[in-house]
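One structure, pasted below without further comment.
Only one protein chain is missing; all other protein chains are in place.
Then we have subunit A:
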Amino acid sequence: MTDVLEPRAIGRDLLRRDGGLKVRGTAVYADETPVPEGAGPPAYCRVVTSTVARGRIVDLDTTAAEALDGVQRVLTHATAEHLASTEDRELAVLQDAEVGFRGQIVAAVLADSDEIAREAAGLVEVRYAAEATNAELRAELRADRTDLYTPEKVNAGHETDTATGNMDDALALAPVTLERTYRTPMQHNNPMEPHATSALWTGTHLTLWDSTQSVHRVRDTVVQVFGLAPEQVRVVCPYVGGGFGSKGTPHANVVTAALAARALPGRLVRFALTRQEMFALAGHRTPTIQRLQLAAERDGTLRGIAIDVVEQTSKVKEFAEQTGVPTRTMYAAPNRRTTHRLAALDVPVPSWMRAPGECPGMFGPEVALDELAVELGIDPVELRIRNEPEVDPETGRPFSSRNLVACLRAGAERFGWADRDPEPGTRRVDGWWVGTGVAASVYPTIRMTKSTATVRREGDRYVGRIGAADLGTGAYTVLPQILADALGVDEARVDVLLGDTDLPEASVAGGSSGTTTWGSALVEAAREFRDEFGDDPREGDEAAADVPPNPAEQEYVMSAFGAQFAEVRVHADTGEVRVPRLYGVFACGRIVNPRTARSQLLGGMTMGLGMALHEQSLLDPRTGAVVNHDLAEYHVPANADVADLQAHWLDEDDPYVNPMGSKGVGEIGIVGTAAAVANAAWHATGVRVRDLPITLDKVLG
């Protein structure tokens, strides 16, 4: 049990501290970084990317590009510096002639203006010896591929496979069984701000103004890749125009910017990806194929639950999405199995996208449960309640708190679930089939082990320092709330500085862990500060502390839960799918700031709505190219797609998680949404869509 703070500022609906700057357009983003004093005129970088998905560069002619007025350098694998470490193949930019996916960087042009760089990039001529003809290209994920393999671990260090009891026996013996295959498509993060860096090499020292979820991670990566000392590299990132995981690990663009800066010492080099380039260079969510098996008694009690996942990674570098992991925690059943198999394909490198694992991994199971409910004639809310576990089903450890049932009940109440007629395809209003559906949400409560914060008295204010990131999430606002309560002072007298490796080292803004981790470090630093300097500190008094260990993490399973309820309308003539109502009720510990928390939950649900109806990267198996690589063709919800969208939460006191009692709200909103919508679409039409997105052709049948 940790000492939970007495909430004074915590829980208050405070305005975003950086809101005014952003609304007025004066917040400075990476690509707009002013040229530092003493630096020469800025230079601009544009890249040439591969037009084959696998092969070798046999000829790269830069003569025309170099001849253009204003071109400073053209970097290729023949001219770029040799990196100290090429172990991470995604980051081994311009190191050899090999091409591992379509859209890989094969040359970088540095010029005096962006326009010249772009023109010159168009003049670079590349010839490839393509290793594979189109037919041989390995770019298509199928469950019957013969080259599937078992990764050592899956993302976040989870076991690849788990098994308890005997699933085969359960299927053989149970009176009711269900086996279904569900699919989620390849998806891409599309933050408004593209991946961008301004980079300056002064001869001994590299400064990167980078749009990132972790300045320290970028620094450590660059230090390793270039063989520099940590003191030689500074990474600065005051604001981020969205990341969703795609800026959580440094990608090839950061290395390119650093290469470019080192090729032009003394000049600030700007490099921003185009929207199209983001579809190859900034990570993606793997498509998933999920085979679900359920074994149940007639009263709905689960005897067995299994999920076997097939997904893709890149041949260049492995990333194994932990799609089967949420099934390990959700429902009680004595017999269980989860597995992950990967195909390493000629595709760009997959990576984090909001709620990796949980987001795709709650689609199959939560639709399967709905199908089972239909089969058994049991209400789907009730079916979930009947399978609520007392302890974590796989580890047998207790939950620090678990309020899934309360969320289901509260959501059902708000949504008006009680009157629901379970019969599908029977309600028609003004030419639209109407239906409702439910699904559960889950997201683990993660606290990173490493982060350091300092607290310092400056004038009559208290200043916290931690190299954390605010991606638009609200860290600039909620961290002062936490620090104020930890110090026992008014929130208005507290500042927290973020986004710079000159500040104490902070963990990545990922895994919904920011507030829990950085908050814990700040609270600990405040305690040290109080212990040392009492209530009346003097100017310059300062204390530092790391995230303290929390023994409760070994004893308890910590997780946030939620329930989402959707109303779906399907047009009787055209099959168009609309979601007039989407309500989420979550239990995610104490809410530090209702304004920023609601914004996270609503944002997650909106993204989940996009996953349900729109998002899908079309990877052409003939070429390995994502053909819909812009926002006109890769659809995310438009305003008109979002109607009555509500996020609510329950008061949840969890004395074990951390001193704030908070659980993280950044990702849970996207988890379960697509299943709720799919279940409602079935209820509206009687058509069960098992592969996302739910487009009109699929419901039109």
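Rule of thumb we're sticking to: a contact is a pair of C-beta atoms (placed from the backbone, for glycine too) under 8 Å apart; a residue touches a chain by one contact, two chains touch by 3 or more; residues count from 1.
Everything below uses one rule, namely that contacts and distances are computed from a predicted model.
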Omitted chain, identified by the protein name its UniProt record gives, among "ABC transporter permease subunit", "Electron transfer flavoprotein subunit beta", "Xanthine dehydrogenase YagS FAD-binding subunit" or "histidine kinase": "Xanthine dehydrogenase YagS FAD-binding subunit"
Which of A:Pro537, A:Pro621 or A:Gly664 contacts the chain that the document leaves out: A:Pro621
Which residue of A:Thr51, A:Gln95 or A:Thr162 touches the chain not shown here: A:Thr51
Hidden-chain contact residue, picked from the options A:Arg8, A:Arg118, A:His158 or A:Arg581: A:Arg118
Omitted-chain contact residue, chosen from A:Thr181, A:Thr301 or A:Thr695: A:Thr695
Subunit A, residues in touch with the chain not shown (by the definition above): 51, 115, 118-119, 122, 140, 573-576, 578, 613-614, 618, 620-623, 625, 627-630, 632-633, 635, 637-641, 695-697, 700
